[in-house]
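Every protein chain of the complex appears in place save one, which is left out.
This part shows chain A:
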Amino acid sequence: MSLFLIAALPFLGAVFPALLIRAGRNAAASAAGLTTFLALMGLLIHIPSVMRGDVVTARFDWIPALGLNANFMLDGLGFLFALLILGIGLLIILYARFYLSREDPMGQFYTYLLLFQGAMVGIVLSDNILLLLIFWELTSLSSFLLIGYWKHLPEGRQGARMALAVTGGGGLAMIAGMLILGNIVGSYDLSVILQNKDLIQASPYYMPALILILLGAFTKSAQFPFHFWLPHAMAAPTPVSAYLHSATMVKAGLFLMARMWPVLAGTDAWFYIVATTGLVTMLIGACIALFKDDLKALLAFSTVSHLGLVTMLLGFGTKIAAVAAIFHIINHATFKAALFMTAGIVDHEAGTRDIKRLGGLRQLMPITFTIGTIAALSMAGLPPLNGFLSKEMMLEETVHTTWLHSHYLVPGLALLAAVFSAAYSFRFVGHVFLGPQRDDYPHHPHDPPVGLWLAPAFLVVLVVLIGLYSAAIVGPLVAVVSSAVIGGEKLPYYSLKLWHGFTPALYMSAVATLGGLFLLALHNRGEQIWNALPRPEAKVIFEGVIGAFTTFSHWITDTLHNGVISRYAIILVAFTVGLGYYAYTTGTIGPETREPLPIQIIPFIGWICLVGATLAIMWFHRNRLLSLVLIGVVGLIVSMAFNYLSAPDLALTQISVEVVTMILLLLSLNFLPTDTPWDSSAARRWRDAAISVVAGLGTGALIYALMLRDFAFPTISEFHLANSYKGGGGTNVVNVILVDFRGFDTFGEIIVLGIAALIIFALTEAVLGTNVRGYLLNRKPHWPQSGDSHPLMMVVATRVMMPIALMVGAYIFVRGHNQPGGGFIAGLVVAIAFLMQYMASGYTWAIERQRFYYHGTIGWGVLIAAATGIGAWFNERPFLTSDFGYLHWPPLEEFEWATAILFDTGVFLAVLGAVMLALDSLSRFAWQPGMAQEFPMDINPLRDDQKDDEEKEQA
């Protein structure tokens, strides 16, 4: 099976449990199980090539420009982890089916589990570190869902958040580290990176990369001081704990260290950081575990301790230690998963997992007792179980390790940890199963149905078999994996067997076992001392840190974003002015190279009008109607200026936009107050004026300097002028740029315009749905209204003009490609033609005759433009490539057709629809009952007489 498929299967399969849960819990579990089984089979058929030492690869260039390729590889290391993930995953799926209760949403559970499984498989099969990072983050996210699966439990939610914060934060550090690593080597492919040990270790960036990557690995693998999230994650259902915290997620960090071992290990920095962290973690974890009364907490801290053990072995940096690390990973996964499942069974059947309330379950739950005891003894490191073998190897390695010239420090502390480890393992057996039978269990404990004990039993069989026949069962696997870890070099001599003779490790094992028994015997006394000792509570510290961050971000947000918009505006303007000043004082400017154009009299008059109107707006802006009139003057002069300065298209657009904008603003002024009151103090106004004047001076000076100098770099306009006719088939270069050269931009812009119109529509709907509607219906207009609401002359004139206006629109549209005009302008002109009808005959009259919705017009416009663009694909051209040709139909003159005209049709429709929808929405505010008149040219004498009526009433 292709590696792509193995990695993709869990993701694909994740859909099914969520769907099949409607067919029952068995269906959902079977779907999840089948998916995992298929992936596992797909993995197993690669056994022959993996065992030969080959590397199976599957490559696919995803985003080559970024070096992000979907490359997968399967070597011994990846195979071992994939086997653990899928194999234990299968057992967990079986176990969870019987563990979860009827109230738990099982479909969700399996979906999350498969997502997590897929992410894990992705990590171990990735041959590209960027891809690996993606999967890495995915495991953080999906484990968040799994840990917080019992959403109703606050512990679950807190634990999930903590796990996400710690592992996700570590993941961020790792991203940085991996990017540094990729930059050193010049490739993001793992297989390339792994061959550049010397290059990486010689690089000055080796230390930062190492620390950042280790941060990711340590947080994920719960190494001290990041170990605190793991026990809190135990709020998850037991299958999740068994899966995430025995075989998979916490092993991801170990996997990463093993994966990077060939290039990162072997330096002093690696040894002191990794081995020390591992040693400390192993000791602290084992020590805390002994004093935990919650079965799962005990197992959690024991996991922390064992992860520390493996980390320490990897940190030693010797080949033989790496072999021991790999062997212990296998062993730990088997006995720890079985122990978690046993704990779950005890919890499930006895109703509690508090060790203080348990004991004497030996005869009540014989099967569970057997399974739990074997697994726990393996954890304690007793022969002939598999835990003994790898612990023995570990102790042997510590004896050969010197830490800062001290021969005794590492073995001594490791031995101490082994003593504690034996003690808590014995406690697991002694205080839960042995001892006198009690009669105050919350439930009546009994052995569970076979579905629950089958999975741990299978693992325990493995525990025993690996212990007895290690060389035969896992020998080849350990060899292949180890050689993958140490980078394909020759394996050192080692032998996986129970009896090595009277070695120091054997004595240490014996001491550990006896010491463990001794400690357990003194447990009550030890517990008193332990409880009396002051200990930092990680959760309190974590929450304190998070709380401090929250307070800090609240402070930033509340200070910067306090809702005073004029403050944001003034900060923005002042900052921009400051930037401009900085650029002005530090930059250089070339000499003037262009002659200014002469000033003619008519433009000068226009300038006076514009400046006068602008200043008047500033002065009279409290009178809103007057300032609207004045801004109309400004717009008009601007359009004339465009026309004068050789931009006929702009002039046409500006003047038609001007018309619709004015109508829009006038309509809105109908509802807004007519005057702006004095709000600001004189000092504030002077300050604002000063800032505005400086900004205006800067802008004016900038554009003045720009206009008198030639382009600093050759412009691309020449290309457009030269190719407009040859390539685009049109002589109006501006229009050809819009519909052809920069068609994609235009396509985006009509979509934006359409969205703006839809926002306006939605806002109208929302506002009219509230009590605003009542206010509007009872509103008194600002100004007295004319009784002649639809003047006869205007109605007649606009109706006569309608066809003419449409004709003008069509003409402007068709000539657009070769002469000033085009879809934008035509859309605006036709919109004005419609608006005239609204204004003259009234909103009600107009919408009664409206045959289509403006939403649809926008939609069709965008669709037609898109379809034109897609049409290019059928000619194997890129999106929006236009085509054109010439037709000669006698007696007409030869004319040109271009696909661009279809695109322009889309533009036309979108602009038309957007303008109409915007104004139509606004008009709905003005609607009042009784507006609909049978005769549009009616005269309503009541309205004229309103004033008189009021006077009469007052009288």
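The rule we apply is simple: a contact is a pair of C-beta atoms (placed from the backbone, for glycine too) under 8 Å apart; a residue touches a chain by one contact, two chains touch by 3 or more; residues count from 1.
Rule of thumb we're sticking to: contacts and distances are computed from a predicted model.
J.: Mind telling me which option in "Multiple resistance and pH homeostasis protein C", "Simple sugar transport system ATP-binding protein", "ABC transporter permease" or "Cytochrome c oxidase subunit 1" is what UniProt lists for the chain we can't see?
T.: Of the names offered in "Multiple resistance and pH homeostasis protein C", "Simple sugar transport system ATP-binding protein", "ABC transporter permease" or "Cytochrome c oxidase subunit 1", the one UniProt assigns to the missing chain is "Multiple resistance and pH homeostasis protein C".
J.: Of A:60, A:518 or A:704, which residue touches the hidden chain?
T.: Missing-chain contact among the listed residues: A:704.
J.: Determine which one of A:498, A:763 or A:867 touches the chain that has been left out.
T.: Once the missing chain is taken into account, the touching residue is A:763.
J.: Going by the contact rule already stated, which one of A:26, A:715 or A:928 would touch the omitted chain in the full complex?
T.: Answer from the full complex: A:715 touches the omitted chain.
J.: So that we can see where the missing chain sits, which residues of chain A does it touch?
T.: Against the missing chain, chain A presents residues 558, 562-567, 569-570, 573, 594, 596-600, 603-604, 607, 610-611, 614-615, 617-618, 621, 624, 627-628, 631, 634-635, 638, 641-642, 644-650, 653-654, 657, 660-661, 664-665, 668-669, 671-673, 676-677, 679-680, 688-689, 691-693, 695-701, 703-704, 706-708, 710, 715-717, 720-721, 724-725, 731-734, 737-738, 742, 745-746, 749, 752-753, 756-757, 759-760, 763-764, 766-767, 770, 772, 775-776, 818-820, 824, 828, 911, 914-915, 918-919, 921-922, 925.
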